[in-house]
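The other protein chains are all here in position, but one chain of the complex has been omitted.
Should a chain be cited, it is by its letter among A, B and C, assigned in written order, with residues numbered from 1 in that chain.
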């Protein structure tokens, strides 16, 4: 009941051919559809719904919206009522507003990011099928990403003006969308300012994350890999394809994730990360990172500030 | 709301000192408590509740009961009502029936196995804490198991007499306990007999499993490791400690798990396995294994029958 | 100066198409040549000489000969002189006795196995080249074996009649071919019988091995993988291709190798193993395995006897 997981992200790209090449050859996704507006839809081999990524032609990078899948169609009505009661205006888009997708509840998070919820998307199956499946398909491409796992949204945070969209988003996600908080960064005097949060609906460490910055934007969309070995392979694949790597293989303190950050040809940041990390649970105490250990939380190995990692986003 | 995860298993052991040595030195658990009856309580480093394993002195091996933790105390009342309505007799044990544990809803699964549910257990914290935690503690012991992950219960299955406790347990787990089915083995004419099932409450491939056999019993309790590399280390640790290994490192087709099976000194089967496998979801189609591929499902690499693996249990 | 490494093995196969399919699709070799007699030549992607495996059509499995490459052409003359002086009859085959290969010094080891030495084979290059090479090629196939690494020859050992071809081969390999001993199994009263030996010319734990048995034969040829993760992938590839697996992933005590054994379609045993193990050096003391720990040496994890592993060979 309620949100199951991230369903898809809709990203703006400036060179569609280069973008498709990137998500297919480097991430290992497959194009499953293209619409008459030139939007391209792709999925990972271990996903069963028709697409998890929409690329839309644009003259600048960034995210149009992020969508999460709910279990039941009636969840949309329930969440709509709760969101409106919370003070968020919503709109129910009719079936077909996106191809192969049922009706969508559309609203903006307090941070301004557009979020959509839907209960139905055309089922096409994973690449290994449901009867006596192999653990992985024969034609793994590139990094062989399993699935789109989560996104991290940059939210306006300005202690001087009292604006904290991280805290507002977090409150909304918990109260209306029934996420639970797994980790947070607390900064400022007395550690009173919630500057970043990680929240889950699955029992993995995060399905969405909010981080404070000067303006709203997309920090990254993230894809799941099985192991640290696959992280190395993923980095090797990026090198072979001249992908712009932002952060070479390392570990996050936050979520324990083994990770690489890199950019698609338009400058949208991607992540491939590996490992469950830990079993996220509603009774597991929230992990808190203090301001002095913020960079250890981000880059566990060096613990050093890399300003571009938090300053550059789309 | 409802069941969160496996909470603990209560196992009978014939030599307590040898058993504690096994679970501490090989699995890497820590003894957290001992009661006046000589029962010993242990936990893994990545668990936050006081214990996940109870060892009770006995003259034969086997499982006394398995317990699952629910989110809210009121879940116990709701599940009790549903279980009674389904036709299962229940009993509410008062707080303190087990030390450091709240009231427990006790009942037998259709297969006869005793299950308990509880909402409260004393919090003691993981070994890495909740503020700026390291990804793993300094004093990892043995295989360094993260947590008790699931159990597999052998259930009576006799097609000739029409007894199928696998199917009954599965129906009960879905209808009363709100598990969802992730994988199943279908055998017999037309593949009509549900001979084994894997079910989840978390978004990992299984939190409990039921497999058909001549009589009810415990097949194994299973502990989580992070990676295939940790599976090798785990096997090395077993070799150093002269542990009786049942199945050397291999992969399951079912759940994709990377695994080793072995026995504690009393003959209770343990598993250490690695990897998330896949993200289990209520809208992910159930994976079905057919009778001719049963052993590929069990031991993916060889695909060969190892009768002792399904015939020997406690 | 002297022997560099194993150069190739010549194996008999009963179904050439099935054999080529096996070595190409499972091991990941590439056919580089076929001669008018129907012999097929293959190499691994990380090898630079034209072939490391010759498959010859036959009505029974087994090894025709094993060849090692020497550094200089003059090494052949020097070794010939030493071998003859040691009492081994030799023959110098002219250039072209094998295609793309220089003259070969041919002789039988004391065990009766045919060995050949050569200084020249046509250079074709690795799949990554020599200028700014990637660490691995884009079109890795199957297990992606790096190179043929070593072979293990079964040698007649009969303590009752005093026949010990293991010891004789070992003495010959050290005195004439300048191998050095890295590990040995000593059995019988007082551990006086050298029942198995591992010897090196490179600084890896073995380039050849001799093990005692009722008759001479080939135990296995072995291919190098980079890591334990690649061993898992290799086993997965075998499962997908219905390869007969002899021993699922495990570790040897001897050489520390992480390994899988399996059979080609004709029944010739193959190994894929991973890891350097240790740096083999002439001043590193020989590792000795005693009779009571023989099976721990062979299968470190279980330490249990698997008679078919030493009894079945071609």
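Following the convention adopted for this analysis, contacts are C-beta pairs under 8 Å (C-beta built on N, C-alpha and C of every residue); 3 or more make two chains touch, one makes a residue touch a chain.
All values derive from a computational prediction rather than experimental measurement.
**Student:** Among C:64, C:100, C:204 or C:314, exactly one should touch the missing chain; which is it?
**Tutor:** Of the candidates C:64, C:100, C:204 or C:314, C:204 is in touch with the missing chain.
**Student:** Out of C:210, C:228 or C:263, which touches the unshown chain?
**Tutor:** Spelled out, the listed residue whose C-beta touches the missing chain is C:228.
**Student:** Looking beyond the chains shown, say which of C:17, C:85 or C:286 touches the absent one.
**Tutor:** For the chain that is not drawn, the touching residue is C:286.
**Student:** Kindly note down the residues of chain C that lie in touch with the hidden chain.
**Tutor:** 4-5, 46, 48, 69, 71, 123, 125, 130-135, 146-147, 202-204, 224, 226-229, 251, 253, 256, 275-276, 278-279, 281-290, 293, 296-297, 300
**Student:** What is the set of chain B residues that contact the non-displayed chain in the whole complex?
**Tutor:** 134-136, 138, 227, 229, 236, 239-240
**Student:** Which residue numbers on chain A touch the omitted chain?
**Tutor:** Per the touch rule, chain A residues meeting the hidden chain are 228-229, 232, 235-236, 238-239, 242, 245, 248-251, 258, 260, 296, 299-303.
Going forward, only the chains that are shown with their structure count from here on.
**Student:** Is it true that over half of the residue numbers where chain A touches chain B are used by both copies, so same, or is it different?
**Tutor:** On the two sides of the chain B and chain A interface, the residue numbers are mostly the same, over half being shared.
**Student:** Can you compute the centre-to-centre distance for chain A and chain B, using the mean CA position of each chain? Integer Å is fine.
**Tutor:** Averaging C-alpha atoms per chain gives centres 31 Å apart.
**Student:** Could you tell me which residues belong to chain B and also touch two or more other chains?
**Tutor:** Correct list: 228-229, 251, 296, 300.
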